[in-house]
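Excluded from the complex is one protein chain; the other protein chains are retained at their positions.
Chains here go by letter, A, B and C, matching the order in which they are written, and residues are numbered from 1 within each.
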């Protein structure tokens, strides 16, 4: 044992290899491999009858994707929904996270964390259906004249609701790490509340918010259920992927559509990488 | 269970949990050709020569069932819903159930030869016959077969040249439902959700699946004979385009598309939807919940479904398989399935066991009614209506079109 | 002033968070099978139906199993990855950390069809429990990884050096020092991973196969059965209440954790 450990100790590369090997095999080979296979599949087509894949290289799927207006419309709609959800969540999460991290007593802080985490355990579907009930004609929101009815607004609200904890938690973690002395120092140097927020809190908050936004953005880009439940007649990218794949039995086309959210997320990840947000996920 | 009605006809709109056998390997070239030529005209279609059971022996002890979810309940979903346990007790055949999500999946799973019986929909049955995956069924060995409505026997999705390949199990139609308070005068035709959809703009609802294109095609078949649509499941490119245009117009007035009971029932109850397609089971539910709705089958006919239980050609438990077929169309089991699933039973006597008014509300045994149903079939390249001069649009085309329609 | 504004706003957001949940609980007593508003009557029949529902019980067991196994895998792989990335500087390190968050950063529908396609065609495995667990573990790794690496960063390497200095080998040090120091962080990560897996529906839809019914799948199917929808509400309401136990436990553990920082 000691001998083996000694060998390990002398050879950090070996240690690194042993540590990194299994996770990389899992993620690098299985996951990336799957994504690569999916991408390759997007360059094939299906036969006319059984939905069997024909391994003939073709860009038809992408041609359809770029030339048929509806896909652009859906892409733009989905991205806008994702952006709206992210912004709403950021706006809603910030005061809560700030209150939790900087104002609440340790005891209340703990209770609030539980209060934020608990909804995560309630089923996604049940929550989405609860919102359907909230938005219904004659439902609780309509009764007070606040229901937007089923449609995009309802979709944005429901998704914002569903992903809110994913925004509050990283923000809270970020703010908790911000020493109180920094806020006090800022106030000591004569900064008003607004200035302290802008100059001290927000820079700390930003990477945390970006980390949260990765969740809200990605989860929204891939969602196809909430929009079905509260979205009226609208559809999102997730629906197209889902319908092409499971309903239409057309994996190549589904794969081609799937490259849109993947590309969007990769662009987003690359953009936020330098903010350090990826460390505060 | 109920929701599987949704996935039927390979639509899988709501959940179809599983991938079909497709994917990057295109290994099995299952019956591309054979089943394709199936439906309406069986010209040139010859079923593979598969031996049919002539007599029954002792039960083998186990049975592997491949079924739509909800077709083989053993009480685990709801204690009172159980027709598998009585079968096991009565026959000594221990049942193992595997559910499938789409007809494609059913076909590819049957090819593995691991399953003894399968509940096949119209779009899977012919492929199974042509592929030699299922055996002809000797209906003489199935006592309860005699009680099956005659209009379900020897149909082109369950028989070849007068030879049955299974026993009919249940069927249903897609109806037109409307809110009796809001919709006045009462509609009589599908035109109220197509050409006249504007009257209730924003409160029209349609079934959320590419297969719904057939509803539009059926409507066009009646209203625009020039298009030459003979079968709503075999549309050439122009015919599909016409159906898509019609649906795009309808889209302007659609409040939401539905794909599950709860959603549609809620929508009709709250008044968010006032007119649209439905299933009988939803209409009944909505009424029992106090919604002021009516559902009916318009004169121009409608789309619908019909399922058949079939026996694998490779089964090692033919006796248990026949016992299952006999059991599932027995009045007791058939009634239980029909009520649980929400469809018309195939067995006449089942109607004596169902709750009051059940069979009436589902129009079970109403031959004229059944004749108006155009059963769901997967659209394929070969035109099912017998045309050979054009290529028809496939279900993949329909799926893309459906995305475009919804926009 | 600012504090009271913050408090008021936070209270509003919490109201926003809990109003629909309250509706869920309320509807579990609603006599209407389609969640009529306002509820026409009060009944406990859905609760007794839920208690009797074997399907719900089985689904919960399946979900617990899947979440448990996926979490264990994620714990092992996530901890390994965190140790590798925290302790070593190597070429491609940033790429590796990006790769780890990728399964959670890419939409579930993409992960779902990519993995399903790979299982069926690249590996030739029939969809089932195995493929489901593997898929869940894939996106769970990141939650463990994040918690683990944050803790490792805070710990630095000093304690491990101290242990080795006192004669403990690599494995002994990991077991006696590193692991105990990471315990609460790993627990928090595991809990999140467990919750993530437990309520996951999209990737599950694609990778579970027809025979496997997890709780979300059961809920999905049952929400669309008119007689079952209220029962689903009961199950959800019960889960909300029950979930407080593990969350509370994790919080308690995280609380004792501050000693880690203080000890340094």
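Remarks
Quick note on the criterion: a residue touches a chain if its C-beta (ideal position, glycine included) is under 8 Å from a C-beta of that chain, and two chains touch if they have at least 3 such contacts.
Keep this in mind: contacts and distances are computed from a predicted model.
The subunit not displayed here is recorded in UniProt as "ABC transporter ATP-binding protein", chosen from "Alkylation response protein AidB-like acyl-CoA dehydrogenase", "phosphoenolpyruvate--glycerone phosphotransferase", "ABC transporter ATP-binding protein" or "Hydrogenase expression/formation protein HypE". Among C:94, C:126 or C:161, only C:161 touches the chain that is left out of the view.
One of C:40, C:92 or C:180 touches the chain omitted from the figure, and that residue is C:180. Residues of chain C in contact with the chain left out of this view: 158-159, 161-170, 172-173, 176-177, 180-181, 259-260, 262-264.
The rule we apply is simple: only the chains that are shown with their structure count from here on.
A straight line joining the Cα centres of chain B and chain C is 38 Å long. With touch defined as above, residues shared between interfaces to two or more other chains in chain A number as follows: 37, 41, 129, 133, 136, 138-139, 245-246, 251. Residue positions of chain B touching 2 or more other chains, listed in rising order: 19, 21, 23-25, 101, 262-263, 266.
Note for the complex: chain B touches chain A at residues 10-13, 16, 19-26, 28-33, 36, 101-102, 104, 107, 208-210, 251, 254-257, 259, 262-263, 266, 270-272, 380-382, 391, 394-396, 398-400, 402-404, 406-407.
Chain B meets chain C in the complex at residues 1-3, 6, 14-15, 17-19, 21, 23-25, 69, 75-79, 98-101, 105, 260-263, 265-266, 269, 285, 289-290. Contact residues on chain A toward chain C in their complex (touch as defined above): 1-2, 5-6, 8-9, 12, 15-16, 19-20, 22-24, 26-28, 30-35, 37-38, 41, 92-93, 95-96, 98-100, 103, 110, 112-127, 129-131, 133-134, 136, 138-140, 143, 161, 164, 193, 214-215, 218-219, 221-225, 237-238, 241-242, 245-246, 251, 254-255, 258, 261-262, 265, 269, 273, 278-279, 281.
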